[in-house]
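Notes to accompany the following structure.
Removed from the display is one protein chain of the complex; every other protein chain stays in position.
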Amino acid sequence: MQSQTLDTTQIKSSLSQQYKKIRQASEALCQPLKTEDYVVQPAAFVSPPKWNLAHVTWFFETFILKKHLPSYQEHNPQFAYFFNSYYESLGNRTFRAHRGNMTRPSTEEVYAYRAYVDKYMMEFLNSAELTEEQKDLVELGIHHEQQHQELLLTDLKYILANNPLFPAYLPPNTENIDLGKTAQIPSLTFTDFEEGLHSIGYEGADFHFDNEKGIHKVFLHAFRIANRLITNAEYMAFMDEGGYQNFAYWLSPAWEWVKNEQIEAPLYWHKIKDTWHQYTLQGLQRVNPDAPITHISYYEADAYATWAGKRLATEFEWEVACKQLNPEIPTNAVFQESVQLSPQPETSPKPCFYGNVWEWTNSAYLPYPYYQKAPGALGEYNGKFMINQMVLRGGSCVTPMSHIRPTYRNFFHTHERWQFTGIRLAEHVL
Amino acid sequence: MQSQTLDTTQIKSSLSQQYKKIRQASEALCQPLKTEDYVVQPAAFVSPPKWNLAHVTWFFETFILKKHLPSYQEHNPQFAYFFNSYYESLGNRTFRAHRGNMTRPSTEEVYAYRAYVDKYMMEFLNSAELTEEQKDLVELGIHHEQQHQELLLTDLKYILANNPLFPAYLPPNTENIDLGKTAQIPSLTFTDFEEGLHSIGYEGADFHFDNEKGIHKVFLHAFRIANRLITNAEYMAFMDEGGYQNFAYWLSPAWEWVKNEQIEAPLYWHKIKDTWHQYTLQGLQRVNPDAPITHISYYEADAYATWAGKRLATEFEWEVACKQLNPEIPTNAVFQESVQLSPQPETSPKPCFYGNVWEWTNSAYLPYPYYQKAPGALGEYNGKFMINQMVLRGGSCVTPMSHIRPTYRNFFHTHERWQFTGIRLAEHVL
Amino acid sequence: MQSQTLDTTQIKSSLSQQYKKIRQASEALCQPLKTEDYVVQPAAFVSPPKWNLAHVTWFFETFILKKHLPSYQEHNPQFAYFFNSYYESLGNRTFRAHRGNMTRPSTEEVYAYRAYVDKYMMEFLNSAELTEEQKDLVELGIHHEQQHQELLLTDLKYILANNPLFPAYLPPNTENIDLGKTAQIPSLTFTDFEEGLHSIGYEGADFHFDNEKGIHKVFLHAFRIANRLITNAEYMAFMDEGGYQNFAYWLSPAWEWVKNEQIEAPLYWHKIKDTWHQYTLQGLQRVNPDAPITHISYYEADAYATWAGKRLATEFEWEVACKQLNPEIPTNAVFQESVQLSPQPETSPKPCFYGNVWEWTNSAYLPYPYYQKAPGALGEYNGKFMINQMVLRGGSCVTPMSHIRPTYRNFFHTHERWQFTGIRLAEHVL
Partner (left out) sequence: MQSQTLDTTQIKSSLSQQYKKIRQASEALCQPLKTEDYVVQPAAFVSPPKWNLAHVTWFFETFILKKHLPSYQEHNPQFAYFFNSYYESLGNRTFRAHRGNMTRPSTEEVYAYRAYVDKYMMEFLNSAELTEEQKDLVELGIHHEQQHQELLLTDLKYILANNPLFPAYLPPNTENIDLGKTAQIPSLTFTDFEEGLHSIGYEGADFHFDNEKGIHKVFLHAFRIANRLITNAEYMAFMDEGGYQNFAYWLSPAWEWVKNEQIEAPLYWHKIKDTWHQYTLQGLQRVNPDAPITHISYYEADAYATWAGKRLATEFEWEVACKQLNPEIPTNAVFQESVQLSPQPETSPKPCFYGNVWEWTNSAYLPYPYYQKAPGALGEYNGKFMINQMVLRGGSCVTPMSHIRPTYRNFFHTHERWQFTGIRLAEHVL
C-alpha cells in the first residue's frame, strides 16, 4: 500500500492530475473527427462518439457531483435520459439502438457539458478532504473513461470502415505500407507449465474491477502456451485451406453464423484484385502478413485453433503464464500510447502477453468464487453481464497502457468482432 | 402558352433564374440546421438532409451535365454511389436504410458539390441554344428539387420530433399559441356534382409529370364532396368515441396495424397532463382544435370516414371538384411560401382544394389509360411505383406553391404518416 | 328468375339438396388424404385441411343454427375459438399462424362435428318455413363452403408440394404425361372493343357477394383483349430472355421481391437435369408447354405483360369482354368438376374467360360506387379486405363451376402465388 505513505494533498493532487490527463486524452482522440462523425451509430453495438464523450461525463456527474458535492447544480436534467448507458437503477434511458438518431444535444453542447462537469470536478477534487469511498469513485470514473476511450476508437473504426470512401482517421503510416520488407517474426514455439495449484485474481491495493477481485485457487493440468500471437499470414493459410468452407472446424452455432452472415474473412477485410486489404485507422491498406490477426470472433479463433490441432488457453492458464513470463509490462508492448492504433508485428523473441490484440480465452465469463456485486447502481457495472460471454485478456493497441493488469478480465459475445481481438494457441501436455 | 411568345434568350434567362431560385431556396431551408441534423436517418423512409441536398445535385449532374455539357468533369465519381436514389439503370447505390450511417462526404463537401454543379449548370444554361429535350430535363430537375424540398422538411420534422428534447426548427409562432381565441371555422357542408363523363389528367404545355399525362374520360356517378378539411377537433371526437379501439371502423390490415404498432393518435401527438400536444416545426405545442388534422395514415383517414358515415373521394371526383370550385389557386392557400410550415385553420367560407395537407383519396395509384413509361432511367421516375399505394391530391403546407396543379398525383403507402396528410369527406348522392 | 316460380317446398328441397351436395363434395375432396395431411400449415396463408372442414361447419352453426334454430345445442363451445377465421365481432380466435399446431380436436372429431351440424341443418332446412334472410344465409354458407373447397385444394397442393417426396394427391393422368404430342394451341389474337359506357356489377336475383353488387356505369376507352391465356411455352420465352434478371420489366416492389426471395420461376417449378418440372396434384411432372402458365404473382403477370409490350386488362375491360364473348360458360371450361385439378391447354379457337386459372387484372380491389357493408359480423365478409389487393377474374381449375359468374371478384395480394393464377394480355387501341 504505497499510497498510505503519501499525505492527502499528494493523493488529491495525483487524482486531480490523473483526472485532467484522462479527460484531455479523450478529447485529444477526437481531434481528427468531423462534426458528422460524432453522431452516427451504424450498428446497435456501436455508440456515437459524442455519446461516449457525454456518457463518461454523466458518470462523474451522477456518481460523484450529484451525491458528494452539495453545491452542485445538475447541468441539464434531461441529459440523464440520453447518457445513462445501462443502469436500470437510474431510471429510463434512450433505447440503445436509437442513440445514433439523436442530433441534439449537439457536439458543441456535449463539449460544454464536459467543461461544466470538469469545472466542478476540479472544485471537488481540490476543495475537500476526500473519503476513501470518494477516492474510489473518482478512480472508478477514471478507469471507466479509459474503457470508453477504447470503445470510442473501436466504434469510430466501425463508423469509418462502413463508409465506401474508407476515410482515414490518422495519416497513413509509411513504414506500415512497405510490406515488401518483411519483419523477422520468431517461429511459433510453446512454453510448458507443470500441473499444480495457482492463485488467480487481483490482490493488492491499486485500482481493479470487482470481477477480477477475489484471489482464489485453481488447479491446472500441465499445459503449454504459445510464445506469440497468430499472424495474418498464418490465418490466411487457414483461409486458403478452406477454413471458412469446412464445418468440421466450427462449433455448431459458429457454423450457423458463418453461413447466415456469409462470413469469409475477418471483419474489415476486402479482397481487391486478388489481394487482401483491411481497413485500418490509417485507411485501407494491404494486409501485413506479419502483423497479428485481429477483428475475429471467438468462433473464428476457436475454428482456427481446431484447424491448427491446438486449442485456446483458459483464462487461468493465460493468467498463470502471463504473471510468470511477463512480471512487468514489456516496454515494446503495443498500446494506445504507441499511437499506431493497429496491431504491430511481434519481432522480439521474448513473449509479450500485453497489448496488440485482446486474446480470446476458452473460459466463459462467470463470477469468481466469493464474488459479491456492489450494492446500488454500481453493482450493475460488471456482475449482470456474467453470462453467455467469453473472457479476453491482455488489452489491445487501443487500450491505454495504464488501464491493464495481468488479472484484467474483458468479455464479449462469441460472434463479436469490432474489438481488436486475436489468437494465442495452447494445448495440454499429454 | 405564353412561353411560345418569348424569344429563346428569354426562355434561357427564365430557366436559369428559376434554377437559381430553386437552388437557393433549398439552401435557405437548411439555414436553421446544426451540422448534426444533416446526418441522421431515424427511419428507413427518412433521408438525411445532406443526402437530399446532394441527391438533387446528382440529378442535374447525371441527367444534364454529364450528358449535355461535353466539357464537364464529374465532381467525384464515388458520389454517384452515395446519391443515386433508386435508379437501377444507373448502377449500384447505397442501400437506402444505410444513408444515415454515412458521415462522409461531409456537409461542407456536399455544399461544395452543390456550388460546383451550380457553376457548370449556369455555364450550360447561359452558353448554348437549348434543345426542347434539354429544356425539359432542366425543368424536370427543378421540379425534382422542389419535391425534395418538401421531403427535406418532412424528414427534418421526423428527425427533430424523434428527439426527446423536441428542438424547434422555427421560432414559435405566437399567434398559433393563443388557442383560446378560437377561429371561426365554417360548418361542414357538401357540394353536389351530377353524374356524367369528365376529362381527367393534364392537358397543356407547361411542366407536368408523366403519371398525370394522358387526358382521358371517366364516368362519375353523382357525388358530393366536403367544402373543407376535417379539423383536429372533429378528429378528437372520433378518438373520444373510441375510434382507435373499435375494429368496426377499420380495414382488416389497418386493424392489424393499429394493434401491432399500438397506434392511439396521429403521428407526433403526445398527451401531456390530459392535454393533446403535437410536435410541430415550431416545437411542441398544444393541438389547435381548428387546424386541419394531419400526419395520419390512409388507414386512419378511411376509419375516420367510416365512423363519420361518409367515405373518401376518388381521385377523379377530387379532380373534377377542384377544377370546378378552384379554377385558380386561392390566394389564402397555405403553402411552403406562407412560412408557417404547419396546417392553418380554414376560416374562409370558400372551399380551398390546395395546400395545407395532402388529401388521401380512395384511389389506388395505377397508370392512366395510354400511360407509357419514358425510355431509359427517367422511365423509373414514376411508373415503377404504380402498385400498392394510394393517391393524394392538392399539396401541403410544405409544398412549394409553384409545384402544384389540379392534376398533380402524389402517392404513399397506406400506413405512412410522416407527410402532411389529411381528410376531406365525400359521399354518393343516392 | 326461375326460382320465383317454384313453391316454397321446392325451394327448401332445392336448398337442402344443394346443402347436402356441397357438404358431401367437401368430404369427397378429402378422400385421398392421410390423417397427417389434415393437420399441418407450412405457411401462414395456408390452413390445415381439418381447419377448413371445421371452419365452414362453424359458419353454419354460428350464423344459422345458433341464431335460427331455437332447440340447437352448441356442439362444443371451445370450437368457436379454433374455427373462427377472422370475424372480430365474434370474439377471440386462434392466431392464424398457429392453426397448424393444433392436433386436437382430431380429424375424427372434426368429422363428428360436421355430422352433428349436418343433422341439425337438415332438421332446420326441412322443418320450417324459411324467411328470405334465412334462405340467404344458407346460400351464403353454401358458397362460403365452395370457396373453402377451392382453398382446401390449393392449401393441400402447398402442403404436399413442400414435401421432398412430392406425394401425389391424384393418380397421375397418363394423357398429361405424353408431352411429345403437342396440342394445337391457336395463335395469340386480340378482340377489339370500342370506347363507350358500360354497366358493371351484378344485377339479378341469384346468389352473389356484396362486393360485386351495385350495377354502375364505367367509361372504357377502346381496348383489345387476348383470345386465350398465356402458355407455359410463352412464359418460358420470357424466362429464357432473362425476364427474372432484368429490373426493367418489374415494378419497384416486385423487383425487391424477386431479389429478396430469389425468385427464378413460378411457384412449384423445379429444374431437373435442365428440364423444368412442376409439382401438380398428380405429383411432379414435366412442364406442359401448351398449358396455361399458373402459380405466378401479380408481379410476375405484370412483368410478363411489360416484357411482351402489352398490359393486363382492368377488371372492367375483362367483365365487358367476358359478358360479350362468353354469355354462357363454355362447356369445355376447366373447373373442379372436370377432375383434372390442373390447367389444361386451350385448344379451342373460341375464347373462354372461365376456369383454368384466375386472371390477374390491373385493378385494385376497392369498393364499387354505392357499396355498403352488411351490418354485424357478415359485414366483415368482404369489405374489410378492400385495400392493397388486386382483383382476379374467371375462376380456376379448382373452383366449383356453379360458384362462378362474369361479375365474380376474387382478390389476392400482389406477391401471392399459391392460387391457380394466370395471365391474359390486353392493350389500348391507339
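Going by the order they are written in, the chains are A, B and C; count residues from 1 in each one.
Everything that follows uses one rule, which is that a residue touches a chain if its C-beta (ideal position, glycine included) is under 8 Å from a C-beta of that chain, and two chains touch if they have at least 3 such contacts.
Just so it is clear, the structure is predicted and the values come from calculations on it, not from any experiment.
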Shown chains that the omitted chain touches within the full complex: A, C
Which of A:P186, A:G204 or A:P253 contacts the chain that the document leaves out: A:P253
Which of C:E36, C:D274 or C:E328 contacts the chain that the document leaves out: C:E36
Identified contact with the non-displayed chain, of A:E88, A:D206, A:E241 or A:E264: A:E88
On chain C, residues whose C-beta touches the chain left out of the figure: 34-42, 50, 78, 81-82, 94, 98, 100-107, 159-160, 162-165, 167
For chain A, the residues touching the chain missing from this view: 86, 88-89, 195, 197, 216-219, 221, 247-248, 250-255, 298, 302, 311, 362-364, 366-367, 369-370, 380, 384-388, 414, 428, 430
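Throughout what follows, only the chains that are shown with their structure count from here on.
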Contact graph of the chains (line, ring, star, complete, other): line
Distance between chain centroids, defined by C-alpha means - chain B, chain C (Å): 39
Whole-Å gap separating chain A and chain B, where each centre is the average of the chain's CA atoms: 47
